[in-house]
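Here it is, the structure in full.
A single protein chain has been omitted; all remaining protein chains appear in their positions.
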Amino acid sequence: MAVLYDAPGPRARRRIAIWSAVSGVVLAVLLGLGLWQFARHGQLDAARWAPFTQWPIWKYLLVGLLGTLEAAAYVAVLSAVAGVFLALGRLSGVRVVRWLATGYIEIARTLPVLLMIYVTLFALPSVGVNLPLLWKLALPLTVANAAAFAEIFRAGILSLPRGQSEAALSLGMTRAQAMRYVVLPQAVRHVTPSLVSQLVSLLKDTSLGYVVAFTELLYRAQVLSAYNHLLVQTFLVVTFIYLVCNGSLSFVAHRLRRSSERTHG
Amino acid sequence: MQALLGDLGPLLQGLLTTLWMAVLSAVGALALGVIVTAMRVSPIPVLRGVAFAYVQLFLNVPLLALLVLFVFALPDAGLLMPLPMTAVVVLVIYEAAYVAEAVRSGVNTVALGQAEAARALGLTFRQTLGSVILPQALRAVVQPVGNVMIALVMNTSLFAAVGIVELTAAANKTNLIHAQPIPIFVGAGLTYMVLALLIGLGTGWLERRVAIVR
Partner (left out) sequence: MKGRVLLVTAGTLAVVLAGCGSGGESAVPPAGGATTSPDLFKDAPVAEAAAILPGSTMERIKQRGKLIVAEALDAPLLSQQNPSNPDEVTGFDADLAKLLAVYILGKPEVEIVPPATETREALLANGTVDVVFNTYTITEERATQVAFAGPYFESGLAVAVKSGNTGIKGVDDLGGRKVIVGANTPAVTEVPKVQPTAQIITFGTDPQAVTALLQGRGDAYVQDLTILASDAKANPQLSVVGNPFTKEPYGIGLKHGDDDFKKFVNDWLKKVQDGGQWAQAWKSSLGTVVDSAPPTPPAIGSVPGS
């Protein structure tokens, strides 16, 4: 939003350059200090990092990552689709539909996910419903995230100027057509940052899989740190893996949005 | 069950801890998140870069990993803080990234003409942002920010893993003595649910009050 400030003149440019340099130096000094202290406590010792140069350890962690990604993929697709329908339901003119959708969203949004996992783990088997392990984790996450996605979509739809849907209706479109061709595409584009946020948050929620003994990355990190007694190093490595994985996701989403903006304007 | 009802003291104590930590973290996260969004759209490139890196870093890493690193790695990097303070700081930093993202999508929904008009009137960057853009952006994102606040309250339960005795830790401790997981954990779950419901109702009311009628 370069529209928020004037293009900087020579004096402003010099001021910006000075402040950039100063803050850059301060950051570098702080980082350097932290790393030096770290090394002094022996945390940068070669022996502590050596286990992470071995392929079996990486394989162990990456298999965990695959589990995380698999669960997250199912949950993301299912809950996003459900979220769109729930959002539309909540904005519907039919009172019953609106009540049902609102009720579901308010309840699902406020139930702790851990509790829902416990329900699929304990309550369901006692009435005969014993789901495969992946779905013991994926079902509660879908139920919870559908409500979250619904709220994000609803905020996007409501943030559009009313003129858009009015124009669509005056062109002779039905409400459904107006929603599908005019309102929803723009609404989704507006809230893409929130959507990607939710997607990443969903991916991290898969770490609740430890309750159902689902093989995912964070639990494997705990097992590994119990095995090699290297708590800090293991968690730094796993943090890095999450950063790369989720960062790439955000990057891809960013790229997609850029290209769609270029074609649709 | 009777013995359980007589032992509610620690659970209520845990609930109190959850509440004050959640409120403290929420205030901090909101403030920090808005500041980060302002940095993101500011004219100084270094600030823009730092804000971008900050949001990307804390959005992409699970809270549990961050908690473990802050509590156990930071002392070795020279910073040893008391546990509750560390936990609140981690949660503030973590949730502020989410608040920043939500507010940023709000800023995007504000019509371009608003910023242009503000500049045409001669308002500085700070005035434009503070008096024109942010008020409208914040009003557009009440629900997503409400979501973030609910997630914040749920995330306080992770503090149990690093020694803070909040509601979940108190529930675990009580279960250790009484071995009655169903009533204890359903009770704790329902308590979290009530808290989230209150936040949900609050944001619904707030949204209706500040909704921009277009």
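Letters are used for the chains, namely A and B, taken in the order the chains are written, and counting of residues starts over at 1 for each.
We take it that contacts are C-beta pairs under 8 Å (C-beta built on N, C-alpha and C of every residue); 3 or more make two chains touch, one makes a residue touch a chain.
Note that this is a predicted model, so its numbers are computed, not measured.
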item	value
Selected residue (touches chain absent from view) among A:168, A:232 or A:249	A:232
Absent-chain contact - pick from B:11, B:30, B:44 or B:68	B:68
Residue numbers in chain A that touch the chain omitted from display	35, 44, 46-54, 56-57, 60-61, 63, 118, 121-122, 125-126, 210-211, 213, 219-220, 222-232, 240, 243-244, 247, 251
Contact set of chain B toward the excluded chain (per top definition)	49, 52-53, 56-57, 68, 71-72, 75-76, 80, 83, 160-163, 165, 169, 172-173, 175-182, 185
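FYI, only the chains that are shown with their structure count from here on.
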item	value
Centre-to-centre distance between chain B and chain A (centres being mean Cα positions), rounded to whole Å	15
Residues of chain B that touch chain A when the two form their complex	41-47, 50, 56-57, 59-66, 68-69, 72-73, 76-78, 98, 101-102, 104-109, 111-112, 115-116, 119, 124-125, 128-129, 133, 140-141, 143-144, 146-147, 150-151, 154, 157, 182, 185-186, 189, 192-197, 200, 211, 214
Residues of chain A that touch chain B when the two form their complex	1, 3-6, 8, 12, 16, 19-20, 23-24, 27, 33-35, 37-38, 41, 43, 106, 109-115, 118, 122, 148, 151-152, 154-155, 158-159, 161-163, 190-194, 197, 200-201, 204, 207, 218, 221, 231-232, 235-236, 238-239, 242-243, 245-247, 250
